[in-house]
Each structure stands twice: as C-alpha cells, then as structure tokens.
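A single protein chain has been omitted from the complex, and every remaining protein chain is retained in its original position.
And then subunit A:
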Amino acid sequence: MEFRYLPMTEEDKTDMLKTIGVESTDELFSDIPPEVKLDREMKLKPPENEYSLTEEMRRLSSKNSDIRQYVSFLGAGVYDHHIPSVVDHVISRSEFYTAYTPYQPEISQGELQAIFEFQTMIAELTAMDLANSSMYDGGTALAEAITLAASQTKKKKILLSESIHPDSKEVIGTYAKAHNLELVMIGENNGTVSIDELDEHLSDDVAAVAVQYPNFYGQVEPLGEVKSKIEEKAKKAMFVVSANPLALGYLTPPGAFGADIVVGDTQVFGIPAQFGGPHCGYFAVTKKLMRKVPGRLVGETVDENGERGFVLTLQAREQHIRREKATSNICSNQALNALASSVAMTSLGKEGLYQMAKMNIQKAMYMKNRLESEGLTVMFDGPFFNELVVQLPQSVKVVNERLHEEGIIGGFDMRRVNEKYEDCMLVAVTEVRSRQEIENFAKIVGGIS
C-alpha cells in the first residue's frame, strides 16, 4: 500500500538505518517492553483512496439537514449569519492555518498582527480596556471569567442569572466543582434577571455576578440596574457579562455599564455553525485585571531597528512559564477562528456592523408581529435582539417535525431549560431570513392546532 503523505523510499530507509547503525526500524522500538507491545494490527477500517473517501463523506454529509438547504430559525447560542466570501479565502491561506502558535515572532508577524487587530476590535466592541487572543468558546470563556473573579476577590460565592445559556451553566457547574465555588441561581422576572432576587442574595461574600446580554431568551438584560445593585450591596464583587458581540453593534456595550469582565463567542462573525465547534471565545477585561487574564496576549513593541513589531507578551501568566501557578491551563486557543472573525468584522466595518445588528432586531420584531397576528403568544415584553420565545399549541418536537417537512428547521425546545417552558420555542431570526420566510414560518406554526 502506498501512502501519499509518507515520502520515505526503500533506499532512504536503508541509508538512514546504516547511519543510525541498526538493522531494522524494529530495533528503534526495542525500548518498549515486550509485554506491552501490540502484537497484532489495530482493528481499523482499511486505508481509503482520496476519491472514494471524499465520496463516502459527501454521502454521509448529505444525510444531514443542513441550514443552507433548510431555512433555519434555530439559534440558542449558534446563529445562521451571512459569512462573507472573503473569510474562507483568507483563512485558507496555508501560511495562517498550517502555522503553530507564534512563538518565533520574526517569522510570525502576520499571525501576531492579525491577533493584535482582533484584540483591538473586541476591546472596541465591548468598550473594555483590553481583550485576549481568544478562548475555546463563549461557554468556557464565561466559566474562566467566573474562576478569575473568584481568585481575584478571594471569595467563593457566584450569583448566576438563570437566563444564561444552559450549556454554559453546565460548564460553569463543572468548573465550579473544580474550584469549590458556590453557585447561586438568580431567577428571572418577565424574561430578565430578577433584581429583587439579586438584591436578596448580594452581600460582601459574593465574588461575581454573571449575566448574559442579550440573555438566552433574546431579552436585553438591564445591565445598568444590575451594576447599581452591585455597587450598592457588594462593591467588591465583579460584574461579569457574556455578550453577543454582534448585538453590541447596536446595544450599549457592557464596558459602558461598568462591567469588569466581558466574554462571549464570535461565532456570529464569519464562523459556520459546524455542529457547535470550533467556534471562538473572547475575553475582555479592565486594565486592573490585565495580568490575570487567561490565555495568550499579543503586544506591540519595536525591533532592534526601531520598527514596530508584535510579540506574545505578559507570558508570566501562562502555563508554559508558570506551570502550576498559571492563571489558567489554556494552551491551544482558537486563533484561526479569531482570524475568521477579524476578517468578517473588517468586512462589515463600522457601518456594516451597525446595519447588520439593527436588521437582526428588525427581522425578529417582524417575526413577533407575524406570530402575534397568527394568534400566538410571544412571551416577555422587554426589548430583545434577534430571538424570542413563543408559546405553541403543541410540543416543540411535533411542531419541528411539521416544519422539517416544509424544509424548515424550527427553534429550540425551551423545555430543555425549564419545565415551566413546556411547549415554548426559542425562535431566532437573523439578517439572512427573508420577509417571506418569516411569514411562511408564522403561517405554518399558526396553522397547527
């Protein structure tokens, strides 16, 4: 069998063995104790040629209902947005995608500068002093934000809004166990965090208050009120906000409300859904937390000729230097996806971002109107971004099956979040949904009894 990734010839092999001074490659493995040597071939499918494997994978892929063929109203943290053509062209340049972490700055200026630009864009969007080079995703970024707040304040109690993404809450639960943190869920009131409940639980022993903006139900959390409560009752507690960066094209950024840590996911900018990953977390903080940030940071400096250049910096925070004393164990991050998001944000620019964010709200609002005209109840009446919760006459599963027959992927089953949301669907409407698609959806759902 020939393998196109392996250039070794018999002649090379003979030459090399001779240089090493051994008879066969087996001798090079003689340090493996015989009792743990594998004495059979691994049981794997046989090697496949390029054509057949591509065809097999194409057939498998076509078994899935993808959101390019189907019209999708599913969001819940992963959104169907337009991805500019330029994005894939840039990230397909192999100088970017086949490179390692830029530890040798002289031959990694492209990557380093691209990350520096990403950090700048995220800091601008969130109105924070600085941002890191990326995290795995929004959920783990939020969990890291909470552990950072706990270590910074030396306190263990975390107040978590119930209206945070369910998967993020689960991830936070796992991280909280690791750090022995106490999680207190703050309930909602008409779809946003209950300020009364927050008031009840806020005290000097609170490390952080975390909310999502817009929250999982699409509602815009009253960040100003949350911040005032923290100021009033627990001055030292950190204000952590998980924000959809696209929404920040229209909404007041968390930094302007005095957030200490802002995290989220940049999947909305140029990253396909791809079944939930890889996406790209971001992590932005105030200057005070600069030396506590997890993950890599790129900084500007000069070379020996005084010319501007970029390097990985403040590495004394990181695992490869600090080992067991590092602020986090993160090593690989999501650099290529951060690049994709940078390209998408550059493509949008100042004006495009604003228009896109606003269009999301407009289309979601149009959906709300249509659903209400069909006699359905849209829950909560606060301001929202591009998602809303609608009460259905049937279970979400049944409605989604019906929609699927019509070439539509319906929304998220809210029962997964809370049993009180039986028969409630979280519907996402982004800029790519047309008026007609929205009307059609409302009509089908409205027609189910």
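Keep this in mind: contacts are C-beta pairs under 8 Å (C-beta built on N, C-alpha and C of every residue); 3 or more make two chains touch, one makes a residue touch a chain; residues count from 1.
Rule of thumb we're sticking to: contacts and distances are computed from a predicted model.
For the chain omitted from this view, which of "Transporter", "Peptide/nickel transport system permease protein", "Probable glycine dehydrogenase (decarboxylating) subunit 2" or "Nitrate reductase gamma subunit" is its UniProt protein name?
Options "Transporter", "Peptide/nickel transport system permease protein", "Probable glycine dehydrogenase (decarboxylating) subunit 2" or "Nitrate reductase gamma subunit" narrow down to "Probable glycine dehydrogenase (decarboxylating) subunit 2" for the missing chain.
Looking at A:K154, A:K235 or A:K325, which residue reaches the missing chain?
Selected residue, touching the omitted chain: A:K325.
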